[in-house]
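Here is the structure we will look at.
Shown here: the complex without one of its protein chains, the others still in place.
Our next item is subunit A:
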Amino acid sequence: MGFLIISLIFTMAGVIASLAARICCNKGPSANLFHLTLVITATICCWMMWAIVYLAQLKPLIVPILSEGE
């Protein structure tokens, strides 16, 4: 459940970033497509990193065992 919500947040962030890029630097169709590509790639990379780390902690096989002196 939390996974889906935060994934949606990532999607929203990606959309907002593309809109921001379009508003700030509107430099012709080819450059716009290039900026869009960059934003989408970045969003996907970031989401993937987060998703891997989140899913790995969803159902952990081991738990933290505190070391002496903590």
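The rule is short, and it goes like this: contacts are C-beta pairs under 8 Å (C-beta built on N, C-alpha and C of every residue); 3 or more make two chains touch, one makes a residue touch a chain; residues count from 1.
To be clear about the criterion, contacts and distances are computed from a predicted model.
Peer 1: Hey, which one's the missing chain according to UniProt: "V-type proton ATPase subunit a", "Importin subunit beta-1", "Elongator complex protein 6" or "C18orf8 isoform 5"?
Peer 2: Record says "V-type proton ATPase subunit a".
Peer 1: Just one of A:L4, A:C24 or A:V53 touches the chain that is missing; which is it?
Peer 2: Here the residue in touch with the unshown chain is A:V53.
Peer 1: Which residue numbers on subunit A touch the omitted chain?
Peer 2: 2, 6, 30-31, 33-34, 37-38, 41-42, 45-46, 48-50, 52-54, 56-58, 60, 62-68, 70
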